[in-house]
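We show some of the complex, not the whole, and keep each chain where it was.
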Amino acid sequence: MITVSIVNVTSYTGLELLRLLANHPEFAVTSVTGRSSAGQRLAAVFPQLAAGRNHSAPGVGDLLITEKPELTDLAFVCLPHAAAAETVVELLAQGIKVVDLSADFRLRDVATYEKWYKHTHPAPALLETAVYGLSERYRKQIAGSSLVANPGCHSSTAILALLPALAAGLIGPDIIVNTLTGISGAGRSLKVSSLYCEQDEDVSAYSLDGHRHQPEIVQELEAAARDGGHPVAGGLRLTFVPHLIPMSRGLLATCYADVKEPSLSIEEVRAVYTDYYANEPFIRVVETPPHTKWTTGTNLCLIYPTFDRQTGRFMVISCLDNLVKGAAGAALQNANLVAGLPESMGLPAMALVP
Amino acid sequence: MITVSIVNVTSYTGLELLRLLANHPEFAVTSVTGRSSAGQRLAAVFPQLAAGRNHSAPGVGDLLITEKPELTDLAFVCLPHAAAAETVVELLAQGIKVVDLSADFRLRDVATYEKWYKHTHPAPALLETAVYGLSERYRKQIAGSSLVANPGCHSSTAILALLPALAAGLIGPDIIVNTLTGISGAGRSLKVSSLYCEQDEDVSAYSLDGHRHQPEIVQELEAAARDGGHPVAGGLRLTFVPHLIPMSRGLLATCYADVKEPSLSIEEVRAVYTDYYANEPFIRVVETPPHTKWTTGTNLCLIYPTFDRQTGRFMVISCLDNLVKGAAGAALQNANLVAGLPESMGLPAMALVP
Amino acid sequence: MITVSIVNVTSYTGLELLRLLANHPEFAVTSVTGRSSAGQRLAAVFPQLAAGRNHSAPGVGDLLITEKPELTDLAFVCLPHAAAAETVVELLAQGIKVVDLSADFRLRDVATYEKWYKHTHPAPALLETAVYGLSERYRKQIAGSSLVANPGCHSSTAILALLPALAAGLIGPDIIVNTLTGISGAGRSLKVSSLYCEQDEDVSAYSLDGHRHQPEIVQELEAAARDGGHPVAGGLRLTFVPHLIPMSRGLLATCYADVKEPSLSIEEVRAVYTDYYANEPFIRVVETPPHTKWTTGTNLCLIYPTFDRQTGRFMVISCLDNLVKGAAGAALQNANLVAGLPESMGLPAMALVP
């Protein structure tokens, strides 16, 4: 077995990693960390992991939460940005391969990072060696890497939706990405805005002064356009507006752009998409507008490209489970690649419905 | 008292009219109709209207549902399109003033109506006399009218959001309206897609081949631009995409457009909005991104204009309770005008939170 | 106008009082307090109270939150227990009449209070003068009182369900009260268990070691039995188990007991209930199992007595909106009595459905 640790396991992302890894045939979780809950067993924080009085064999719930990760082959880091980078440096120094779920190594440009995250990057040198962990784009680089920067959930959803169109040069630089996300994206920390009674029966847009996933989306889409031979002169003009909706899991992006060539048919666009994702285990180009519920608990991303009949505008809708393909599932997909295992090992593709 | 009837009271819109009219000092509901439930008391369909065994005085729950409306001063028509027009003709013939909540008299152009609704209009002559029931735009015409066409819920939300910008000529013709709506917008009829287990923890876009509120929004925004002295040459190029989210009430529109004049400041835009709505009892230009929950049960529409800092793009977010300002509340506001009463009589402005 | 203050207005109960008082013709809120938010305007805490940029007239949102209440005719105290009693003493000393929504003055017996609340009562002498604020039982005493102890939400629901049966001596002393409550009952304070993602799609029983509303229910039911001429020898043997369910508002109690006289018919029982509540403005003895949604936003309590056909066991189901009849609405009903106003003034009876 390959040993792995989960750093900051008490987050929703950490918990989801526990769920996925419990069904993985090659990875064994041997170390979990947490700050305020160090010294407790996992089952004290997540009682659903308790084996019950009648089960004496130790299970995942019996794992002791420590302050620092123990030595393992690989580590999943679920810390907030800045704290993550510091831990990543320590882990790499011990020869541990890292999948970092924070934002610390996603942006290639230090200045962009520091503008958006408003602090000095703790380890700028690593930005060059870190690989952006979108398997569909960088699986070869990920396989050979010791530091994978797992994408943001909005980023994955938007990038996967728009990659084929930009790589093929089908659309112009003016793009709007409107996303809807479940509350688990806000994490497990205590905020009035995360209370049940505040979010139940409510919807609102947020981060209207700028959301940190925006530069990440721009970076990756511009790179895809460049690599596809259709560089975006002057850069993308991408507006990104997220909204919080009353559900726990799920993220849906509705993206708008103009096609460069008005004579382009929807069949041609769909052919570009199905070709682009022809061999992808988790991407499905679907024929009806997708529902987030069709992805619950899975590592799938569903993508639906279409045209607005009134204006001819190009639209593409994509969705996924923000805690799986948007976080823990993508991290496991990356870890599989890093460890030389089949990329889809242990990753569910059958949704929990209803 | 002014007598009113509710035609097709067994809809959610009909029920909401009952709630609002119960607190109205001048209107008395004396007739309610329903097809399959004709012959029953209202309390048999909506048990919450039952007065209880210990209350012997007749209440609204004791009203008998009939097949045809009785003679009243005014009628609210909550029928589906086509059926509505036929009933409206009969009501007007009896001298009854009508607020029609269907789509039958919203579009001025018969051809547009027939293209979108796919049947011959039952009373095309009335299209000329009907007034579009957006009080904020047409209160004088409504006051003198005998047939008011109540706006669609998405339409109100989008039109109110964009009216000031188009009337002042601030933005270009390329507009995207992305809406999020609670499930009550789908009505009380039986569809698999309206089941609890289908909509709970789910979100999806719908009507991607075109939603019938699109031509209504275009008609009204183009008229507003024209009346404001800034006609849109070539017409608006407006994309409208609605999404269904897991909550009962509430509708939020996020609208995107480009400003004509890049030097325009957000303060200038906001001044245009606050001036435009300076005397409106139910429109609030707010200073933080609005939440649908802040409007639950009220006739308010909250509007938040802003710029995307990354691209300079203009964005305006608006929200309301789809059953109140998006339907029954707007209808009552119109009825107040028709009856010569104060426009805001009986209309709540204090939200039910949480 | 009669001036009132709301102490600790930043709670959900405080907010609900603001909603109800906004529509009350005789009370004017002139003072609101809060600890951490003192110095802010109400609209900074509850943005839905903001009047909007286009409304220059001051509204409730413009009220300044202070640390201490100002002099008013009456005060609503929404503080947690212990803190409440200290404030109540100060208010009474200033001649201000008080409706206290905490638990501090509900129990007549100091020892019982100190056993359940685990601290010394700050003002035991007041326990004798305080009146238990269940209008249906004590309206005369409330009318003449300067300190009303508003009942707990579970308590009101259970007591109203069982009062007629115990007052008439119909049932034995063995009683089970099983309640289901929405999350707003847990208040607006920050707890992991109140997060959206923890409560969504979940149900659990809580307070299995004993819930503080149990002694309150017992006290009032035993008193009712005694006053009805059917004292319970040896006292009630009452088990109370609350459950938390995924909704914001609403509380439903399912109560079980055995009838003393097996020949008793359900018609006789219902007659006892309808007689008992014959003149009550907010109690409805209903003929079908009630839904909490039928009470949303109202001061109603719906009660459904029946027998289990398999065992002959007596069951009574009652429900109400925990923030209205279970808290703020009952408080306002009490305040009306204290102020000599009609008891139901300003209290809604038409539910917000759906």
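Per-chain numbering from 1; labels A, B and C assigned in written order.
Assume a contact is a pair of C-beta atoms (placed from the backbone, for glycine too) under 8 Å apart; a residue touches a chain by one contact, two chains touch by 3 or more.
As the structure is a computational prediction, the values presented were derived from the model and not from experiment.
Here 3 of the identical protein chains are placed; the entire complex in the file holds 4 of them.
Quick note on the criterion: only the chains that are shown with their structure count from here on.
Shared contact partners of chain B and chain C, listed by label: A. Averaging Cα atoms per chain gives one point for each, and the point farthest from that of chain C is the centre of A.
Distance from per-chain Cα centroids to the pooled protein Cα centroid is smallest for B. Between chain A and chain B the centroid-to-centroid distance comes to 38 Å (mean Cα coordinates, whole Å). Rounded to whole angstrom units, the spacing between the C-alpha centres of chain A and chain C is 45. In chain B, the residues touching two or more other chains are 200-201, 248-249, 291, 293, 296, 354.
Within the complex formed with chain C, the residues of chain B that make contact are 12, 15, 18-19, 22-23, 46-48, 50-55, 184, 200-201, 248-249, 270, 273-274, 277-278, 280, 283-288, 291, 293-297, 302, 348, 350-354. The touching residues of chain B, counted against chain A in their complex, run 176, 178, 180, 182, 197-198, 200-206, 208-210, 214, 237-241, 243, 245-250, 252, 254, 256, 289-293, 296, 306, 308-311, 313, 315, 317, 319, 354. Against chain A, the residues of chain C that register as touching in their complex are 12, 183-184, 188, 190-192, 194-201, 246-248.
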